[in-house]
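Note sheet for the following structure.
For this depiction, one protein chain was excluded, whereas all remaining protein chains were kept in their positions.
Think of it as A and B in the order they're written, each chain with its own count starting at 1.
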């Protein structure tokens, strides 16, 4: 994909966001994108291809917003980002002039998405690349009962990102979390406020989501929890 | 290696192709290069250093072709690529003017290959870097009996790349593959044509090789097969 991009747009600066997305894990890719997109220049083209439906009739899209253009399969990858940005234009990538001459059935990242991203970086308007793409797919958030939260992401360090933000909480000092047989009380500012190996809840650096970590340890491994697991939350 | 390249050729655009080549695995590196080289601009210098023979008398070479210049040890790394391109010039990297001032015995990637690649990117002609290198080493393809194929590569997703191409097959609908106690019939266009977790044979996106995969699963792990394993093929 980088070869294709640099062949079409030799002046592009390309950055690989992550080498740690598990195969076919649309949700993790979408969360990582949500964490990083706003720190990139607003003119950035984000080409994101986690594409279990390649070769089926899922749409290939480009979405221009007030903070970046997003290119990839229309399978819910962009759900979190699209809740946070304003969509200015969205198209389906059907014009063969902006695809590789031969399009495989299994690697649209190389044959459709990378060429589209590079042409957009070159200044080609989206309207030339395909017709409007209304009704982009939004992955529904997992629901929880009152008094519960859910783990939506586990990062490289084993920290658990929950689906509640600091804004939703009235009395942070009274918060109590229960998971994996352990109880954590209060929200801390930093890991440094607890002892080595102790669990700690804190406001994460991404969009104010609450996270649970372990000072100089791996909370996910220690608690043996997984994404989508439920955490009891009391205020 | 990237530091050395950017020190010699500050305007170079560098791309790391893969972080997943197992140590000393010349064959996997050669296959990955074969998959990607033609998608890079023809002026690209590919510096590939999987070099179990570093410090022995294996040659260090640069090979200019009609689609890219290839720099690395002459140990068969470039076998697949050299079957697909036209070689215009090949030299041995012996001129110390185009090496680092101190050359270690164990890291020629940094001390010999990266400097050569950067000088070539700067426009230095190969003839200045060393004398002609005839008779580049070609790794012989593994042979099989009639009615058999061999796994030549297993990708990141666990898909199996076979050593036969679509062109060698007369009646794709009649093909039957047997491996790991399982039987797969017919060639499909996409993973989407089979159920989740089902095995599928299809034409891969690299040079039309036939591949065997599992929809939303890992065929190599499920079948417990390895590179070089034999697959029975009936037409």
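Rule of thumb we're sticking to: a residue touches a chain if its C-beta (ideal position, glycine included) is under 8 Å from a C-beta of that chain, and two chains touch if they have at least 3 such contacts.
Treat the numbers as computed from the prediction; the structure is a model and nothing was measured.
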Hidden-chain contact residue, picked from the options B:17, B:54 or B:162: B:54
Sole residue of B:46, B:59, B:110 or B:188 that reaches the chain not shown, by the stated touch rule: B:110
Positions on chain B where the hidden chain makes contact: 2-4, 6-7, 10, 14, 19, 23-24, 52-56, 104-107, 110-111
Residues from chain A at the interface with the omitted partner, ascending: 13, 15, 19, 36, 39-41, 44, 156-157, 189-192, 202-205, 216, 218
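What we mean here is this: only the chains that are shown with their structure count from here on.
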Euclidean distance of C-alpha centroids - chain A vs chain B, Å: 31
